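Of the protein chains in this complex, one is absent; all others appear in place.
By letter and in written order, the chains are A and B; residue numbering begins at 1 in each of them.
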Amino acid sequence: METKLRTAAIVAFFAILVALPLVNGDSYVRHISIIAIMYAVLVSSWNISLGYGGVFNFAHMAFFAVGAYATGILTKTFGFSPWFGMPIGIAASVAASILVCLPVLRLKGIYVILVTFAFGQLCLQIVLNQRELTGGNFGLVQIPPLEIGTFSFRDHQNIGYYYLALAILGLTVAVVSWFARSRFGWRVVALRDNEPYAVSRGVPLSRTRLLTFALSAVFPGAIGAVYAQYVRSASPDMFGFSFLTLALSMLLLGGTGTVWGPIAGAFVFTILSEVMAPLGPGRYLVTAVLIVLILRFFPKGLAGIPQFVAQLMRGSRTGQLYPTESA
Amino acid sequence: MGTLDSIQLVFQSIFASGLVLASLYVLMAAGLALVWNTLGIFNFTHGALMAAAAYVAWTVADPRGLALGLAVGVVAAILVAALLGFIINYLLVAPFLGQKQIVLIAVMTTLSGAFFIENSALLLWGPRIKQLDKFVEGNVRIAGTTISGHEAIIILLAPLLMLGLWAFLRFTWTGSAIRAVAQNRDFAELSGVRVQRMYAIAFAIAAALAGLAGIMLGAIRFITPGLGGEPLLKALIVVILGGLGSMPGTVLGAYLVGFGEATSTYFLGAYWTQAVLFLVFIGFLVLRPNGLFGKQ
Partner (left out) sequence: MSELILDVRGLNSGYGRVPVLHGISFGVASGENVGLIGPNGHGKSTLFRTLSGLLRAWSGTIAFRGEDITNHPPAEIVERGLIHVPQGNTLFPDLTVQENLWLGAFAKGPRAQRLRTVERVFALFPRLAERRGQRCRTLSGGERQMVAIGCGLMGLPKLLILDEPTLGLSPKLKTELRDAIAAIIASGVQTIIVEQDPEFLHTLATRFLLVSEGTVHAEISGEGGLEHKRIVDMYFGHS
């Protein structure tokens, strides 16, 4: 019964997204939808390494940026066909993920955060310094868009990009759902929950972790390429704090370690941040406050809210609100 | 001998610029290491605090602001930074201590804090670029090369402040209590040390150090909300390299990174230095995951 409901919900979710452009042709709505879908892909693939893998990988957004820049540079400057964009983006992103993962294999906890974070920042420094190649501060502009014959993906309010992004999201959801139930996924979760035990039971730590990183990097690479071709530019902001914090808040808001939580988080947050657009930079202040409040009062994200409400209704104050609190 | 002279010249210029960089890194990394050491969390607002302090100093000191002079500006900025540190600890760190995922949670809350401070700075001070006056005018000759007086102050200030911090931690009651809390939180509580208070003090001191670093930087570079971004990264590298939390390691790490960067910049140019730095850093971590002075 529950699985039927679940399937129905999934079908309905994608049906709505597929049908949306047929009902609504507004270019603003189209843009927001594309951005929300792209965020959903980024955040739910991040969930593979951060949520299921429990590896504090802060380089995920950098993989996205690396994919975008690689696509931009190779298709614009070196004349590759835009159709190579996505393979290039994926290859660059996966290569970057393996480079980051190598030192991470031997590190734990805070070191992982620091190294992955440092990776993103150093990519940024390289981008800023290699001005001829990357456009430096101003970003890389005029990246060639995708076209089939005379049809440009930009035609009809970017309908091509919309469906391309949606297809990638569908693929992401399929892969993450498969991952969550696969033997491979179990191994990853086992490593997260009890590394020494998992290793002693024969889970190969290095290989599993490298594969986790590489798998989760495929999607930001793909989306990075499409994003670069969609907005026709890649900017150093993609490595920035703000972007990272925003994506992280989506993951948190949705709740890590579930398939649908991060996707819900991405949609809710994209829409929320559009609603707050009139506030200008003030919306970032609201976002920051919101993240902290969520962490403080709903440590499990959106998924934790029903539980919290139920607890309030029962009026039970004896049970601790935060079971994570330790001695 | 011409070649010998030019080699000497190369070394002199590397030495001078390396010393300036290293001293800046010492100032930045010290606070980061202090907080890590005491609270076991990484404070990602450190860079934003640098920017905030630089802005405050500018507002207080600059003729277009309150025009109270640089000295007042510096003091005000350090006080504001310390106060911000207090507030950050109270709002973003203290409520979460004791949770299992505190390391990750603190990264997120302090990142949000940095996000908040940087955007507030943008709202308050606008995008126009500002710069602080140098502390002193004129140049100083050291080791055969010329550096600005301001840079000379940075070079002197870094070891002096480290000495001060060391003496504080070593010889005062509060300092001992901060070290005690870092080593054994429960036993410190059982000894009558108010742990939360020590955390707040350590945080405020670290923030004040960040503020000072920001002011120093604000006279060399332009003040933007992102002023502290790249320095924060360097400070992170320094702290990891030194072995998390080890003060001597942090100082050594700062000088290694500073001189390494100066050397690499001289021979390879600024273009490739960042990449080289990162590759060396990754290689080093693979070989010695616990840093120079790190414990298992």
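Everything that follows uses one rule, which is that a contact is a pair of C-beta atoms (placed from the backbone, for glycine too) under 8 Å apart; a residue touches a chain by one contact, two chains touch by 3 or more.
If you're wondering where the values come from, they're calculated on a predicted model, not measured in any experiment.
J.: Hey, which of B:L4, B:I129, B:L160 or B:L190 is the one touching the hidden chain?
T.: Final answer for the missing-chain contact: B:L190.
J.: Could you please point out the chain B residues that touch the chain left off the display?
T.: Where chain B meets the chain not shown: residues 173, 176-177, 179-180, 183-184, 186-194.
Keep this in mind: only the chains that are shown with their structure count from here on.
J.: From the mean C-alpha coordinate of chain A to that of chain B, what's the distance rounded to whole Å?
T.: That gives a centre separation of 31 Å.
J.: Give the list of chain B residues in touch with chain A in this complex.
T.: 36, 42, 91-92, 95-96, 98-101, 103-105, 107-109, 111-116, 118-120, 122-123, 226, 229-230, 233, 236-237, 239-240, 244, 270-272, 274-275, 277-278, 281-282, 285-286, 289
J.: Help me check something: in the complex, which residues belonging to chain A touch chain B?
T.: Going by the criterion above, the answer is residues 56, 58, 99, 102-103, 106-107, 109-111, 113-115, 117-119, 121-122, 125-126, 129-130, 241-242, 244-245, 248-249, 252, 280-282, 284-285, 287-289, 291-292, 295-296, 299, 322, 324-326.
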